[in-house]
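Left out: one protein chain. Kept in place: all the others.
Just so it is clear, A and B label the chains in written order, and each chain counts residues from 1 on its own.
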Amino acid sequence: MQHADKAATFIQNESKTDWHNASIWRAREKRDVAAHGIPEWEHLRELASQIKDNVLSNLDHYLVQFEEAATRNGVQVHWAATAEDHNRIVLGILQKNKLSKVVKSKSMLTEECHLNPFLEANGVEVIDTDLGERIIQLRDERPSHIVAPAIHLKKEEIGELFHEKLGTEKGATDPNYLTEAARQHLRSAFMESHAGLTGVNFAVAETGGVVIVTNEGNSDMGVHLNKVQIHCMGIEKIIPRAQDLGIFVRLLARSAIGQAISIFTSHYHRPKAGGAMHYVIVDNGRSEHLGREDFRNGLKCIRCGACMNTCPVYRRSGGHSYGYTIPGPIGSILTPGKDLKQHSDLPFASTLCGSCSDVCPVKIDIHEQLYKWRQIIAEEGHLNRFKRWSMRLAGKILSSPKAYRRFGRLARWALRVMPSSMVYNRWNDWGKERELPTAPKQSFKEWYQENHPAS
Amino acid sequence: MSKEKILSRIQANKPAARALPDIPAFEFATSDLHAAFTSLAEANASRCLSLTSTDEMANFISVQFPEAKQIASTYSSYKGNVDLQAVTDPSELKQVDVAVIPGQVGVAENAAIWVTEEDCVHRALPVICQHLILVLSKKQLVGNLHEAYQKIQIDQSGYGVFIAGPSKTADIEQSLVIGAQGARSLTIVFID
Partner (left out) sequence: MKVGLFLPCYVDQFYPQVGIATLELLRQFEVEVSYPMEQTCCGQPMANSGCEKDAIPSYLHFVETFQAFDYIVAPSGSCTYHVRKHFDVIEQSEQVQHVRARTLDISEFLLDVIQIKSLTAKFPHKVGLHQSCHGLRGLRLGQGSERVGTAYSKTEQLLQMVDGLELITLDRKDECCGFGGTFAVSEAAVSAKMGKDRIADHQRNGAEVLTAGDMSCLMHLEGLIRRRRSEIKVMHLVEILNAK
């Protein structure tokens, strides 16, 4: 099903749509307050963008530098060309150490690689420990937002779920009560687990360390309470220097939810005494994306979710309508690179209002990339036939003054004389909820000619 | 094998070299770092207090956490009642009611405090305890995060963390709840 259909279904529940929109818009408002409190904000964005430009132009070098430093620090580094490689490597580490219970803190990469079902199929129990992720894991759903995975759910739905799965009181919906229940449940999971797995926010080339931010502290709980820690990262997570963290950490939480900094900004460099530490560096299409000149900027993304929060379409259609791990504007420019045909509707799920590009802390030209993907989608024949044909026709009419005039007159005449039942039929998507403009007898052109006979 | 494949694809696909920019010295607008820090900390649901002696600390803990049985301290002038050196499995630390840990640097722009493995004895301590107290001197405050990263060396310890408040979540309908998986409260004690 295409984005438009799923979005239409979502909007059928208008009060829930309004709630979803308002609730996510609050994050955007908080972001504005936080950003406007930093006079050098635009300068920080520019620097972040330039640092990422440098990273992309030097990525092979930085990855090697990172691996060398990490190895010196006693970290075992693994490389995965594909999602399957990644999953196999993680399973291999677990099997080698005879570990069958993993706690995981939020990682969009492992979502992308479908790690959970793979591990489960191989007898490993995986518990997501970010509260939002745990909620959707218990519901057997996918995240609808990269920062707030369960943002599409009302507290009543979560109360019901916790009653069923965690034994909370029936009908209880107080977020404090439900979070406390999750705290008890997750803290015992941390104690009983065998390995801690995390995603990575930043990987510092010069020091070989990884930085992970959370508000809940779940990354640190999972990592510190287990002998084996595994950090999975996409190749684009590299930043060159420790001091670059100053730029990115200042931007990240402010952009995401208007917080000056996440509660925990954890820097992991060496395994704990008696423990083991692994990095899995994953490509899975990223190096190929690097070669797409118009689109490689998408790899600068630091996964703050600000483009989702600001997107008027995302807020009114929900993350699941995008049908991919990373929804919203950033997802819509990354997915066509994965499978152009399957995701050919996503670059069109936007009005090109441009808010995403202006809110992006690393200045990705998101709306311009959406425009460019559209060209490629049409070029490669993935537009529906009617649209393709009508655009070809429009192109002909709109470039010929004579055809344009004739067609305009005809259209206005038709709109005036046709009975409304003919105008507003089931093929007229405009007319489902909107009137068409009233057609004047005279176009401007005709008026001008009448009033300026010389021209 | 994957490594070579990835690196050679990057080499083939990467754009022309772009320079790495220098990071200028961004100044923090407010001169009263302590006031700025405190107001940010309170916004993050932390509590700040200024004490003049460690005796006052003992007093504070007994008043504030009367039920606390296990108090673990790595702060040299305040002794808790948990022998951290004797703990072999960090899971045991879940019994700790209050942990007292010295911080290294406090950041005024976001009320975050840099704490390292060496300050904690066990990496898990600041996150697994029920209530956390971080001790700082006003002299350890800096304006913004750039200054903080200048001051610390992130790879000096195997693990280091900026802690900016009690563990929290807003994953249920965006309602802020303090005390998710980590410590339920954070108190920042300035001793000068």
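Basically, a contact is a pair of C-beta atoms (placed from the backbone, for glycine too) under 8 Å apart; a residue touches a chain by one contact, two chains touch by 3 or more.
Because the structure is predicted, anything quoted here is derived from the model rather than measured.
> Omitted chain: which shown chains does it touch?
A
> Of the listed residues A:L91, A:M191 or A:A378, which contacts the missing chain in the full complex?
Answering carefully, the residue with contact to the hidden chain is A:A378.
> So which of A:M191, A:V423 or A:A439 would be touching the chain we can't see?
Of these options, the touching residue for the absent chain is A:A439.
> Which residue numbers on subunit A touch the omitted chain?
3-4, 7-8, 11, 14, 17, 21, 25, 32, 35-36, 38-39, 41-42, 310, 312-313, 316-317, 347-355, 357-359, 371, 374-379, 383, 387-388, 391-392, 394-396, 398-401, 404, 408, 411-412, 429-430, 432-440, 442-449, 452, 455
Everything below uses one rule, namely that only the chains that are shown with their structure count from here on.
> Between subunit A and subunit B, tell me the centre distance in angstrom, where each centre is the average of that chain's C-alpha atoms.
The answer is 29 Å.
> Inside the complex, what are the residues of subunit A that reach subunit B?
23, 26-27, 39-40, 43-44, 47, 50-51, 53-54, 56-60, 63-64, 69, 73, 79-81, 85, 129-132, 135, 148-151, 153-155, 158, 175-176, 178-180, 182-183, 186-187, 190-191, 204, 207-209, 215-218, 220-221, 223-225, 235, 240-247, 249-250, 257, 259-272, 281, 283, 287-288, 290-291, 293, 296
> What does subunit B use to touch subunit A in their complex?
Answer in residue numbers: 2-3, 5-7, 9-21, 23, 26, 29, 40, 44, 90-91, 94, 107, 109-112, 117, 122-124, 126-128, 144-146, 148-150, 153-155, 157-175, 177, 179-183.
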